[in-house]
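The following block contains the structure, expressed as structure tokens.
Every protein chain but one is kept in place in this view of the complex.
Letters A and B name the chains as they come in the text, with residue numbers starting at 1 for each one.
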Amino acid sequence: MTLVTSTSAEVDVGAPASNERGSLSAYVLLAPAVIWMTLFLVVPMAMIIYVSFWTQTTFKIEPRLTLDSWQTFFSSDAYLSSLWTTLRIWLIVLVTTFVVGYPTAIYVGLFVRNKTLQTSLLVLCVIPFWTSFLIRVLAWRPMLGKEGAINIILMKAGIITQPIEALLFTDLSVVIGMTQIYVVFMVGPIAFMLGRIDPNILEAARDLGADFWRILRKIIFPLSLPGVVVGAIFVSVMVLGEFATSAALSGRKVNLLGNIIVTQVGSLKWALASVVGVILTAIMALVIAGLLRVVDLKKEL
Amino acid sequence: MIMAMATSEIVTMQDGSSIVVLDEALLRLEGITKLFAGRSALSDVRFSVTGNEYISLLGPSGSGKTTLLRAIAGFETPDSGRIFFEGADVTRKPAHRRGIGFVFQNFALFPHLSVFDNVAFGLRNRAEPFPEDVVLSRVKETIDLVGLKGLERRGVHQISGGQKQRVALARTLVTKPKLVLLDEPLGALDANLRQRMRTELRRIREALDIPFLHVTGSETEALSMGDRLIVLDAGRIGQYGKPDEVYASPATANVARFLNRYNVFAGTIENDGFTTKYGRFDYGTRTPASERAYAIRYDRLSVTPSGGAAPAKLAASYVASEYLGSAMVHFFETADGKVVEVEHHLSFGPPEAFEPGRSYDLSWNPQDGIAFG
Partner (left out) sequence: MESRVLKPILAIYVALFLLFLYGPFIVLGILSFQQGPEGGPQFPIVEWSTFWYQHILGLAPPSRVSPLPIGISLFRSMTLAFMTMVTSTVLGVMAAQAFRKNFRGKTTAFYLIVLGMIVPGVLVGLGSALVATTTGIERHWWSTAFATHVVYTLPFAFLVMLAIFNRFDSTVEEASWSLGVSPSRTFRKVTFPLIFPGVLSAMLFAFTLSYDEFSRTLFSSGREQTLPLAIYSTFSVEIHPNIFAFGVLTTLFSFALLTVYAVLMMLSVRRARRVAIQEAI
């Protein structure tokens, strides 16, 4: 039995870098998805930017480049105010979903240790979504109106004597409606991050003498931050693109950028709609970029 | 069937040079290098397997032994170098076309298939599948060979660790590979079972008469199972030879360390002695190597009261002892904290009792000392 080994003076540089063969099949598998997204997402988005500079005739648009539509937008008080309204509502809803959702996330993520119970609670939060979005939006009117459910209950309970008028067709109604619809998107990611906190850490902190509020500030909140950021991104994106809730609950009084796009498209004013679209996209990009700066998501997740 | 070519037997060293290889080797590796994140897991590995033997691949964790095995199987592609199997260059050949069997440390059984279907999987799903009657008979034969009779219908979650190991083995063997690679196959088993499986594996290999290349981190396993032993040291081959040769004549200080049988001391070498900080000692064997060291086997040391005369000795204080069944290992510590182990085989007589903390002289015959350098 022999064992032989060799050292040839020139070593053969055999196989090239490992992944040559692998990369090709990866590209092939990836191609359909990438092509689809490029054709049906990137191209339309580029179109929006492009068309915002087109000339608008009464019912048509022509590719002659001009800044007319942009001027129309920025010189109109109504349009500008809708810009501020959008930002205002977005910020308020972001804060309310956070404030309303965080305690729930703490309960579900930290206090409920049983995994099945956790999942059931989260499922419970999701069930309302099985009713069509629009139908739920419709249901707000009989809730918030002058003779609506809330007023009836409050009056019967003797808390108020006069029905609260401000519940419907105002900013407040829009905020309430949006919070109710989007708060789950805050609760989910935050509860997820909180569930990943090792309970031993909290116990150790308690043993060292920290009280709850200190633990909350110094441990729980920082650890939940990636979830907060993810939730904030979800909520922001959805609120900024909103139009149905505001239309239904404010009776056209609250005009968001989304509403403008819808109405302008309805009257075939494509160029102006595109201008609004570009502005909306810019706002969203800034918001997302800003939020991503708060936490390096890749590392945390 | 042994495909032997008569040539000189030369062991590859880290800085050695040697002689041309012949293509009758079943498996030949040339200059295999693999980098992971800038670190080299394998550096210029070269060896051949010619006969049907049980070959152990020993190395501590991080030595690259699993990487080497996976490169041979085709799960990793080396950054440079070539792999020849049955004379053909398979370096770029995908794993499923190499015809090399692989037994995984975690068994990697198909959880959605029964024991029988696991074993039959390879025969049924290869490029040219076998007819079902052939499958049935071969699978039955192999299941009997590994001792799984009666368990064919069970799911993989319904069998014990040792049985899972046999399924993994049977699954590979039924395809009649020309070479079987085993990646720490006994690592997940308890000590008792491991002992039994060692014998089983050797028996099975002998029945099939194909080479097994078995990776392990346990030197006892490597020494007891292999007809031949490859010691891997930080991505390079430290030594390749018969177990008793490696045991008696380690090629480098690291090989001596991995065997867990040698006390190794650093120092400088001269023609007439080796100087360590514990003294200057003669040596019986000088082995050329890049790292200079002095090695003396655990069982070649004697413990004597402090102050006596001896041709080679060093002072250390007694710490504790470990009872290993057929031997006792005594742990001593030098003044600067180096641990020195002395093994006393109980067939030579009952063990002595030593006083913890007291200083003793550990002496040996300098002819037993190996000097590297």
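FYI, a residue touches a chain if its C-beta (ideal position, glycine included) is under 8 Å from a C-beta of that chain, and two chains touch if they have at least 3 such contacts.
Values in this document were obtained by computation on a predicted structure and should not be read as measured data.
J.: For the chain left off this view, which of A:Trp70, A:Phe221 or A:Phe243 is in contact with it?
T.: Going through A:Trp70, A:Phe221 or A:Phe243 one by one, A:Phe243 is the residue touching the chain not shown.
J.: Of A:Val93, A:Val184, A:Val229 or A:Val254, which one is in contact with the hidden chain?
T.: Result: among the candidates, A:Val184 touches the missing chain.
J.: Could you pull out which residues of chain A are in touch with the chain that's been left out?
T.: Interface with the chain not displayed, on the chain A side: 19, 22-23, 25-30, 32-34, 36-48, 51, 61, 100, 103-104, 106-108, 111, 121, 124-125, 127-143, 145, 147-149, 152, 180, 183-184, 206, 211-212, 215, 233, 237-238, 240-244, 248, 258, 261-262, 265, 270, 273-274, 277, 280-281, 284, 288.
J.: Need a quick check: the contact residues on chain B for the chain that isn't drawn.
T.: 73-75, 94-97, 99-102, 104, 106, 108-112, 121-122, 125-127, 154-155, 157-160, 163, 168, 171-172, 175
Operating definition for what follows: only the chains that are shown with their structure count from here on.
J.: Centre to centre, by mean C-alpha position, how many angstrom separate chain A and chain B?
T.: 56
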